[in-house]
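Here's a structure for you.
The other protein chains are all here in position, but one chain of the complex has been omitted.
Let's look at chain A:
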Amino acid sequence: MMWKIPEGGHSPLVFIKIPMFLCCGHLDFKHLTSTMDLMPLQASQPFDPSKYRYTGPNVQPRQLPNTRSQAPITTGTSVIGLQFDGGVMIAADKLGSYGSLARYQNIGRLMRVNDHVILGCTGDYADFQFLRDIIDQKMIDEECLDDGIVTRAPALHCWLTRVLYNRRSRFDPLWTTFVVGGLDDDGKPFLGFVDKLGTAYTAPQIVSGMGGHLATPLLREKMEGQPPLSEEAARELLIRCMTVCYYRDCRAFSKFQIATLKAGSIKIEDDLEVKGDWEVAHFSKEHA
């Protein structure tokens, strides 16, 4: 893996080249964590680790503990995606949980990548923001290339799989699960899943997180063996799933977003809210 920092000033965005090539033996980059702070920010050449090793007296190779994050901090819960006749629809609530604290109540976990791809993210929100910036930069680079080729959903899905697999293989995972939606090269709806290990698959309905247990049965019941849903039916089904997830997932929230992608248009509806039916509360003595 090569980190290339563009010349001429601070750029918070870094271009990562992932060699998805031969399965080579582990190149050990562990010493980089301690010498990384010596690397000049505006390097015109790739970082050369051999120049930064301490060679003085009393050198003892210290077994530093692995300081990479092994647990997610601010997290998002389920993302629900489904295909309908002519497009895909993805929904996610707007909560960033800090453990059990419902800390950030207005964060967007859905992303419009370009005119052809939308995605939603479960898991660590910082890792999502990190990848979001990289993906945005990728789209800018692509536009600058101006060669008529655009990244479609299957391509981004594949790229994400490779990135996440490589990170897990270095024991430094991006603790995220992605639901990627769009139309494939033939114009047919595409919905893909990638998790933090790099496990990837495609399906007509995909739910990440806790909603996998709650919403998947509802989606499959309505969709398996049936003709493709219309957009209205899909939206209704999605809202029903978000409602059920809000009732039953402890880390869910009532405000959510829905992103809809059809040939030629992307719509992200914000400020939707699960109303819910709380009449049953009257049955309980405490809430009578």
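Going forward, a contact is a pair of C-beta atoms (placed from the backbone, for glycine too) under 8 Å apart; a residue touches a chain by one contact, two chains touch by 3 or more; residues count from 1.
Following the convention adopted for this analysis, contacts and distances are computed from a predicted model.
Asks: Which of "glutathione transferase", "Cytochrome c oxidase subunit 2", "AP complex subunit sigma" or "Proteasome subunit beta type-1" is the UniProt protein name of the chain not shown?
Replies: When "glutathione transferase", "Cytochrome c oxidase subunit 2", "AP complex subunit sigma" or "Proteasome subunit beta type-1" are compared with UniProt, the left-out chain turns out to be "Proteasome subunit beta type-1".
Asks: With the missing chain put back, one of A:Ala102, A:Leu197, A:Ala233 or A:Leu272 would touch it. Which one?
Replies: The single option touching the absent chain is A:Leu197.
Asks: Please output the residues of chain A touching the missing chain, sorted low to high.
Replies: Spelled out for chain A, the touching residues are 20-23, 25-26, 63, 65-67, 70-71, 161, 165, 168-169, 171, 173, 193, 195, 197-203, 212-213, 216.
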